[in-house]
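Here the complex is missing one protein chain, while the rest keep their positions.
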Amino acid sequence: MSSKKELRVKVCKLNIDLQRYGLVAWTAGNVSERMSDGKRFMIKPSGVSYEDLKPSQMIICDLDGNVLEGELSPSSDTHTHAYIYRHMKDVGGVVHTHSNYAAAWSAVHSAIPCALTAMADEFGGEIPLGPFALIGNDAIGKGVVETLTGHRSSAVIMKNHGVFSIGKDATAAVKSAVMCEDVAKTTWIAKSLGTLQLIDQESVDKLFDRYQNIYGQRGK
Amino acid sequence: MSSKKELRVKVCKLNIDLQRYGLVAWTAGNVSERMSDGKRFMIKPSGVSYEDLKPSQMIICDLDGNVLEGELSPSSDTHTHAYIYRHMKDVGGVVHTHSNYAAAWSAVHSAIPCALTAMADEFGGEIPLGPFALIGNDAIGKGVVETLTGHRSSAVIMKNHGVFSIGKDATAAVKSAVMCEDVAKTTWIAKSLGTLQLIDQESVDKLFDRYQNIYGQRGK
Amino acid sequence: MSSKKELRVKVCKLNIDLQRYGLVAWTAGNVSERMSDGKRFMIKPSGVSYEDLKPSQMIICDLDGNVLEGELSPSSDTHTHAYIYRHMKDVGGVVHTHSNYAAAWSAVHSAIPCALTAMADEFGGEIPLGPFALIGNDAIGKGVVETLTGHRSSAVIMKNHGVFSIGKDATAAVKSAVMCEDVAKTTWIAKSLGTLQLIDQESVDKLFDRYQNIYGQRGK
Partner (left out) sequence: MSSKKELRVKVCKLNIDLQRYGLVAWTAGNVSERMSDGKRFMIKPSGVSYEDLKPSQMIICDLDGNVLEGELSPSSDTHTHAYIYRHMKDVGGVVHTHSNYAAAWSAVHSAIPCALTAMADEFGGEIPLGPFALIGNDAIGKGVVETLTGHRSSAVIMKNHGVFSIGKDATAAVKSAVMCEDVAKTTWIAKSLGTLQLIDQESVDKLFDRYQNIYGQRGK
């Protein structure tokens, strides 16, 4: 659990990381994290240059997306983040990007098929395609929640739009967004080389189970 | 309104940003901004390395493209910038690049179709294709102005050439150039994955209207 | 021969280089080097951010993959590295990545054909395709060793997975991983432009022979 001040630094850095990882253009994209009381989350302001983004500008909202603290307008995707936190109790972090390769799959209305062990590890199979939805009400949030609830994947590509990813905290959701773009790219290259050779379901299951339980440092 | 000195810093930095954003090779590309009297604009010199570009080298021209202040020769596209400022009173900034993905669409004589919500937001639909025109007289400027006048898009791809983008100031025009390349890339990736699923016109209209009026910080 | 302290610095730097060369996403990828007694090797820990990776965190294992020194869990690919060192006496360095272009060839179950002199120089012909194998036992190591034993190539792409490369030390194995991705990219671009024109075997043989014996500084 981070103090509010530490969380400002963390959420600001992870937003800037979206640019560092090449997932966003100009001011697009946003990262949020649920606060320790479970009832609020912190998100970046709307339309501020990543060069100028500062921890003090991070905005605290309730789970209806109302601003509780912050001088600037919150990300235009704030209501979608709020909807996700409201309906998925275990989600502690949410990320949204228009990263090029993942968004491209969404623009042809195709889920990303699983032909890579790294994808089986991280997403447990394909990355699903969510519905087309306009910004401005609960439609995008609803589409994300309906697609990801009960699904192994921590990322969804929304039709003609881009990626929403979730995780136990903001770092995990950023990891999901980074890995989603990475496998979206490799799978696209592969598809242009020939026929994708999908991994059989039994192997996918084994890989996912192992990675979720063994990879990395214990207790982290 | 910036002082002349501040404007030199701004225009120089935005030109260098073209390289930072990966939109230009070698010394190609240029950014200008209309000065506060409306009758002059500031542009970068021709053929100077981005590493060596300094605010003091920025050149001030009248709206016929004549140099008023500056020791170096102005950008070879100066007359096109001048033509645009002369014929589009609301334009305060102009950018020109040969950015790879946008230029590629222009080399097959195709507008960039709208299959991404980010593109509907920013450009209000497709990015139009302008005519083939040679440098050296008003032909390019005329092609840009005729294509963009009355069009929602702030960017045009000129046949076999590259991008011209406009905005209320140079920053807005650079944003347009960055977003144009970003959607040109994603749409290209998508096209090589399968059949592009275009966004219906009603949704495009709603997205454009909302983004132009709501996104970002009020008063900016 | 490096001291243990120098080797920690070297192995840590080469792991970070994987990120610098664009071969890995997030914490994926790993580099190891056999120690001077021939009976141990040094590898990075599992799941640690490249930003945070330090020489002191490098882990020393025996050739069965048991940890001899180190506080963190070793790379999840440690047993594959151990298998390779155990079965290929001349190998002094091992690298594993999921680099995008090479992994893409593996996802369509195709070796990378040799249409570039740089590839003939470095790999002596095509980069071979290894079997599909799950992590968790000796299957991957066995697939790597069986594919590379007696083969000119220092890199193998494992089906639906990514690259394993070997060398006389870790630097040579990193070079192989870098060159593998570079030729995988160029060959992919070429394939999408038209029919790959392969280099005839006699020329491939001459190029490989010359490069292995003449290129670079003598005695290095």
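Note that the chains are named A, B and C in the order they appear, and that numbering of residues resets to 1 at the start of each chain.
Going forward, contacts are C-beta pairs under 8 Å (C-beta built on N, C-alpha and C of every residue); 3 or more make two chains touch, one makes a residue touch a chain.
The structure displayed is predicted, hence computed values, not measured ones.
Considering the entire complex, the omitted chain makes contact with B, C.
Among the residues C:V67, C:M88 or C:A118, only C:A118 touches the chain that is left out of the figure.
Screening B:F164, B:W188 or B:Y211 against the full complex identifies B:W188 as the residue touching the chain left out. Shown as candidates are C:K4, C:K39, C:K54 or C:K206; the residue that touches the absent chain is C:K206. One chain is missing from the display, and on chain B it is touched by residues 25-28, 45-48, 72-73, 76, 98, 100-101, 103-105, 107-110, 132, 134-136, 159-162, 188, 191-192. For chain C, the list of residues touching the undisplayed chain reads 115-118, 175, 178-179, 182, 185-187, 189-190, 192-197, 199, 203, 206-207, 210, 214-218, 220.
The criterion applied here is as follows: only the chains that are shown with their structure count from here on.
Comparing per-chain C-alpha centres with the mean over every protein C-alpha atom, the closest match is chain A.
Annotation: 31 Å between the Cα-based centres of chain A and chain C.
Chain centres here are Cα means. That of chain B falls 44 Å from that of chain C. Multi-chain contact residues of chain C, defined as those touching 2 or more other chains: none present.
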